[in-house]
Every structure is written in C-alpha cells, then in structure tokens.
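Just one protein chain is left out here, and the rest sit where they should.
Labels A, B and C are assigned to the chains in the order they are written; within every chain, residues are numbered from 1.
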Amino acid sequence: MPYRGYKNGIGGEVMPVRDVLHGSRCVAEAARLCDVQVIAAYPITPQTHIVEDLAELIANGELNAEYIMVESEHSAMSACIGASATGARVFTATSSQGLALMHEVLFIASGMRLPIVMANANRALSAPINIWNDQQDSISERDTGWIQLYVETNQEALDTTVQAYKIAEDKNILLPVMVNLDGFVLTHTIEPVEIPDKEEVEKFLPPYEPQVYLDPSDPMTQGAFADPETYMEFRIEQEKAMKRAFEVIRRVDEEFGELTGRSYGIVEEYNTDDAEVLLVTMGSVAGTIKEVIDSLDEKVGLLKIRVFRPFPKEEVLKALKDAKVVGVLEKDIVIGLGEGALFSEIKASLYPSSYRPKLLGFVGGLGGRDISMDNVREIISICKKAIKEDIDEVHWIGLKE
Amino acid sequence: MKEIRFHGRGGQGAVTAAEILAIAAFYDGKYSQAFPFFGVERRGAPVTAFARIDDHFIRRRNQIYKPDYIVVQDPTLLEVINVAEGLSNNGKAIVNTEKKPGEINLNTSAEVYTINATKIALDVLGVPIVNTAMLGAFAAITGEVTLDSLKRAVVKRFPEKLATKNSKAVEVAYEVAGGSV
Amino acid sequence: MKIVEDIPAYVKCRHVCRANLYSNRCWKFSQNIKEVSEEELFSYGHRACAGCGGTIALRLALKASGANTVASQCTGCMEVVSSPYPQTAWKIPWIHVAFENSAAVASGIEAALKALGKKEGVNVIAFGGDGGTVDIGFQALSGAMERGHNMTYICYDNEAYMNTGIQRSGSTPFGAVTTTSPAGKVSFGNKRPKKDMPSIMVAHGVDYVATASVAFPLDYMEKVKKAVAIDGPAYIHVLAPCTPGWGIPSEKSIEVARLAVDCGMWLLYEVEKGEMRVTYTPTVKKPVRDYLKMQKRFRHLSDELINKIQAEVDERWEKTFGIRKIF
Partner (left out) sequence: MRPIGGHVKDIGSTKNLKTGGWRTFKPVIDMEKCIDCGSCWIFCPDMSVIRKDGEYSFNYDYCKGCGICANECPTEAIKMVLEEK
C-alpha cells in the first residue's frame, strides 16, 4: 500500500480505512464520523450524492440521526437553525441556487451564533442555468458571517468537514462553517482516501455541548429583536469571533494533524520560496497548478487559500512578500467591478503593506469550463510577461474568441 | 501517469467502468482517480468518462485531452465523434466491435485493438452491457491493472449477484483479449 | 355592553346549552374559566398595542399548552413586541428566526428534541401571523405539515400585514381596505376572498385542524390542548383582531371577534382525522352589516357589496349549520 497510514497497526492499534471514494461520499462519511444528530437537506446537483449517501448511512443504521427531508433549501437552513438552537449537532449540504435560496437564513445562522456545518458543492449560478462548477455561489455569500473553507481533494473534504465541527463548536467561536468543495470536480470524482477511525475522531471531537439551547427545563429566548440601541454590538461580536477563529482553525488543524498525519494550514504555500511568480487560488484547481509548477524549470509558487472567511491577510502578505508578480486565479467574477472577489481582497490586503508586487487577476473555470494544464501555463506566461511590461490587470482564461 | 478515456452511451456504464478501473488500480497498490465528463446526458447519448493511474497521488483535476488509452464501448460512436482525439501515438485504443482492427477507421497512429465485448456480455450477462468485459480486455491488452484487482473492484462496485456475473465477463474478455488467467 | 340583564337568572342557570357553553354570556363559562391555569407564560410589559387580539391568542395558547412547550415564531408584531433585546416576554423556550420559516424552524426543533431524547411530553408550537402563514410562510408550513412532524402550528389571523402598517395579505377578507388595497374612485378595497387556509391544511391530511377565535377562549384552549396532545401535525387558525388594522376602539377587539362568529363571517369548527365537527353554533344569527359597520376597514362598503357578502355568508352558514336564516 502506498498510502501512508497514521499508525502502523502493530499492537492492535486502530487503522484508518483506505478506500476509493467520491468527494460526496467523503463529506457524508465525515458527517457519520462526527455523529451528527439532525440533518435537514434538499437535493440539488451536484450535491445530490451527499444527501443520498447520508440517507443510505441512516438506512443502514451506520448513522443515527434525524433526517428532515425539507421542501427547500430555505427550510433546510431554517430547520438546521431550529435544531441547532435546540442543542443538536446538525449538518446540511447544498449548492448554487440552493445556497442562494438560503442567503437570508445564512445571516441568521451566524447572527444567532449557531455552530452549523454545511458542505457546499460549488456550482455556477443562473442565468443561463448551468449545473457545473465554479465558486460564484459561495463567494456571493462571503458576507453572511460564515467561516468559509475551500478544499482541494476528497481527503481534504472529509478532513475539513470533521475539523469544521470542532471549529464551529469552540466556545470562543460559535460560528457556522461552510466547507466548499468543487462540484463534480470533487463531488463526482473518486480517488483514494483514508477514513479515520471513528473512535479516534471521537477523541478529537467531543460530543457537542451547546452553550444555549431551547429546553423547557431552562427556558430562554433566542433570536430577540434588536433595535438601533443594541444591534451594532451584536455585529462586532461576530467580527471578533471571526478574528478569534484564525487561532482556533490553526489549533484544530494541528490537532487533526497529530491524529492523522494530515494538516492543511490556513493557507498552503507550495514552492513559494524565492518564486518570482506566485499564483493564488482556492479549491481543487490548486492540484492542477501544483503539477504544472513541478513540470517547470523556473521558480513558480502557489498560495492556496484554504480559509477564505475569516480572510487571512497576514498569511497572504507573508506568502507574497518576495514575489514580483502575483496571479490570482479564481472561478468567480464580481460583475461591475471587472475582477474576481479574491483578487480584490488580496489587492486590498496589500494596501497597508510596503510590498508592491504586480497583481494580475485571472477569471476562469466559470460554469464548469475546464481549466487545463495548458491554461495554467498560459497564466504563468502572462505573469512572466508582466515582470517586464505593463499589461492588463484582469484576464479571462479559456474564453472562446 | 496513465490517462484513460472511456467512450460509451448513457446507460452503458462508461462512468462505472472508469470507477472500477480506478478502484482496481488502488487494489494494485497504486493511486488512481476517475470522474465523468460532467454532463446532463440521458440514456443513449454519447458519454465520456476519465480515469488516471499513477504511482503518486494524482493532483491534476482537468479533463483528459491526451489519453494514453481510449476504451470505446460502442462502435457506433466512431461515426459520431472523434474518439481517438488526442490519443497518444504510443497509446492504445480498445474498441468493442466484431470487426478486426484494420476494418475500422479510428484516425490514429496508435495501436488499435478490437474485441467483441457485446457478444461476451450477451453470453455471460444476458444483456449487452459491455463495461466490465471491456475492462477485462483493457487489463489483458495494457497490463495496467491485474485481473485479480479488477475482479475485486467489480465485487466492490456491484451487488452480489451482478458481481459474480460481471466478474465472469471480466475474466472471459481478459482471456479472449490474450491474457492468461 | 351589558350582557346579563337578569343576574340572578344568570347565576342560577344550569342549562347545558351547547350554544353558549363557550361564550361569556353563560354561567357555565364562568365555572369553566375557574379551571383555567393561573400560570402566565407570556409576561406583561410586552409592547403590543392596547387591546391587541394577537397577544390574547398567544397568552391563551400558552395557558393551554403549558410550560412544557417550545415555540418558534415568525417575524411579525408578536415577535417584535415580545422580544425587545435584552428583554423577553416569553417564559417558555422560544425562538424567532425569520418571517417565512416558523414551521421549518419548528421541524428542526422537533427533530432535535427527538434526536436528543427530549421529545417525550414536550409540545412544539410554531406561531405565525396570517402573512407568515398563508403567504410567505406557506411553503415551509406545507412542507412541515406534509412531513408529519409532531408539532402544532397556530396561525393568529388579523387579516393583513399589521406589523408593517396594514398591507393586504392572502388572508384579508373581501372588501377590506388596507394600505395596499385602498378604496378609491374605482375600487372598493380588497377584491379577492380570504384564502381558506384551514381547508388547505385539511387537504394536507393534517391530523387535527381547527378554527378558533380569541372571543371564545374555552373553545380555543380546548382545541390547543387537543392539538398538542395529538402525535402528529396539527393546525389551528385563530381569528385575532388588530385594533388599528381593523379600525376599532381598543376595548372592542373581543366584541368584534365574537360578532365575526355570531354573524357567520368566521366559523368555529374542528376537523379530526378528516371528520368535521362544528364546535359552536350561534343561537342568534347577527347580520353581517353589524360586523362590517363596526370596523373602519369595511365602513366604505355599499349596500350592494354588503348584500353580496351577506349572500356568501348565508350560503356558508347553510352548508355549515343546515339553516339558511335565523334572524
């Protein structure tokens, strides 16, 4: 077996199960490992396999959870809020239009400080209707107060979902977490993964102890009405919790690493030392970029943003301080601004610093347009060109003329 | 790394074939990956699926443009699409047809193999679903996966009754394609 | 309004006349009121208007359901007036999430109580106003009822969006004036009949569906008790006047709610496992005109329109009670 286990199995120690699984299945397995108690979800392509797999796990007695098959994503998130507010560990999954339909309630989940974990299978938004992958859906929810994590592999999808509960339920955080995995590219792809042993996960993630919950033996009100005298203080508490989340995300990731040998960081720096050209991206395309980087003679680095909310300004600055050109490849576009959201935020993060690399934005992969290795090479060559000359700030990659 | 592209029609199990291949490679101790061409194809429409096999974890996520192997499950596809597009000159094409390699026009300088998988499927399974037979032939012709792992993967992927029959289809095709059991 | 002209007769009356059993014109009423729980689970100090019918609907529901209740509430007057942070009028566990999802939130609560092994004996109630129930929350309610959650949905119906200043809802009756269905030179107010939500709930196969009125507290509370006791979904639609919205003096909200029933504009019944039973038959059928003229929102109606409404009421009355005209 080429797959590195975190324990050698000698002396009767538990071994992780190695299997070849879809990204969707990995997410469902994570929910099982975390003993989620209530699931409320509505099927939508390409998230469908997640809700199907969860139903199967429940049908086979492998997961003991109440499963509410709601009539819409709006109700899915609403039911999750009701269940979480009652003290249960809850899970849901959605995608694209479904996430957009949840929009209103996403704010409420975070505002009510409920540690809900949701997987989002990243998909383009209508119109025109398109079921394929890009990240416009979750990017459009960036201000909803959810912690947003983006994953590169199926393994990372599983591991991050497990980590998400520990982050969300931390008494100092109490924020919902959205785990974003690229629709189809991960959800429908099978590849080898290691499924941690359930007992090990139980050690890592203790049962959820709610801070506040609806219970007739200790009545309380949740979701009170805040007037101008009280509202702002709620908002700053959310922001403070987001800031505190960095430390918790880092610590949880390290603890997970000790358990499994796998950790991912707030950001991942790949080949960044002395790299003149640095690419930045989120999600599964990072893998393709890494392969291209390895095939090159010159030094090109990659900064993979894993934590998008809270936005890791410090880590970004640290990673790109020596780069001459920074190329941000992303699968979203802020219409009317003419650039991607990640690009804007990196640009804004740079303003107070003294680093002044050239910044290029690359919009690609919208609506499932494949980002080929040739596309990545093209991006790198545009970046190299920018070292010497002034060129357009934003480029659309893979666009048909 | 070896990249394999499967061509079939909706309902013929091309995606399943790619996945079984990936699972088999994993059983062989390798890394693998399989994914469909993400479409909204319904039954009967041409479908494409991809698989990759390597000694290291496979990081690339793009579609396969220059496959080392193509597996064509339905000969009628040759008239509709250029299945051999991008096929490596050192690669191999495996086509389900009763014809000989010389009798089909694949527009490639790669090696072309043919196998009458439909007949095997009808004989063994009783239905013309050729994906597992094609995998048997693939294993024999390319040596990229072992017959044992392929059969294990079939057992994992199918319910018991179907698994036994499909395992047999793999084995028969493997032998017909020149492999020795 | 003097109801009891002959007090000694009232006190001595021992007739078990179903007709007045639930109305406060009956001696039996005063006896039954003595049985009602003293416990107030909804506190004073809430910010509702003087004479608010919605508040009475909540207060009575909680008296019937008891302290062992978890409630969700849709956005609206009753949410705003009862939970001004950092205060709350609620003495039971209560949650407000948004406008259209009270039923969905309650399904989550119910599922969580089950998952945590706490459901036994705990009543789950979702409250919604008419807008949050028959309009924007319709889908979430339909879903929750269809899924068969063990919960009770109580719609307190004041027949318009009162929280935002009296806009028309699907529950606004024919002819009523609201700010979005004004009477003008070419308009007489709301052109459409009131959406028959209880029937829609019956069509969902909901185990227990009932209508109620805040003017008939014993009838209402009995229905709430039945609803929460049922192991499955239940729906109660309670008419709860809004003094500014209906254009009535604050002291008239119970009187107008009673008149709605006595004139046949609002019927009190329950549907248990598909079987309908009228729970209150007025002894004297009052003219619809009396009800309409009492409220500013109907005061503009022409005789022709009033007769049209009366004709519709007569038809419903006949269907329900089998008698065309009493008065």
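Throughout what follows, contacts are C-beta pairs under 8 Å (C-beta built on N, C-alpha and C of every residue); 3 or more make two chains touch, one makes a residue touch a chain.
Fair warning: this is a prediction, and the values are worked out from it, not measured in the lab.
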Visible chains that the absent chain touches, using the contact criterion stated earlier: A, C
Residue of A:Val17, A:Met69 or A:Met220 in touch with the missing chain, whole complex considered: A:Met220
Contacting the left-out chain in the complete assembly, out of C:Glu255, C:Glu272 or C:Glu312: C:Glu255
Touch criterion as defined above, residue of C:Ala48, C:Cys155, C:Met265 or C:Met294 at the omitted chain: C:Ala48
Full-complex contact with the absent chain, from A:Leu174, A:Val316 or A:Leu329: A:Leu174
Among C:Thr88, C:Ser102, C:Thr178 or C:Thr211, the residue in touch with the chain that has been omitted: C:Thr88
Where the unshown chain meets chain A, residue by residue: 111-114, 174, 212, 219-226, 230, 233-234, 237
Touch list for chain C against the chain that is not drawn: 1-4, 7, 10-11, 24-25, 29-30, 33-34, 36, 38, 40, 42-53, 55-56, 59-60, 82-92, 214, 217, 243, 249-255
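Rule of thumb we're sticking to: only the chains that are shown with their structure count from here on.
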Chain nearest the overall C-alpha centroid of the shown protein atoms: A
Remotest chain, chain A as reference, centres from CA atoms: C
Euclidean distance of C-alpha centroids - chain B vs chain C, Å: 66
Overlap residues in chain C, where contacts from two or more other chains coincide: none
Per-residue overlap in chain B, given as positions that touch at least 2 other chains: none
Interfacial residue positions of chain A with respect to chain B in the complex: 1-2, 18, 20, 46, 131-133, 153, 182, 184-186, 188-192, 284-285, 287-288, 290-291, 368, 370-373
Contact footprint of chain A on chain B as seen in their complex: 19, 22-23, 26, 29-36, 38, 40, 55-63, 65
Residues on chain A engaged by chain C in the complex (per definition of touch): 37-38, 40, 65-66, 68-72, 74-76, 78-88, 90, 104-105, 108, 112, 214-216, 218-227, 230
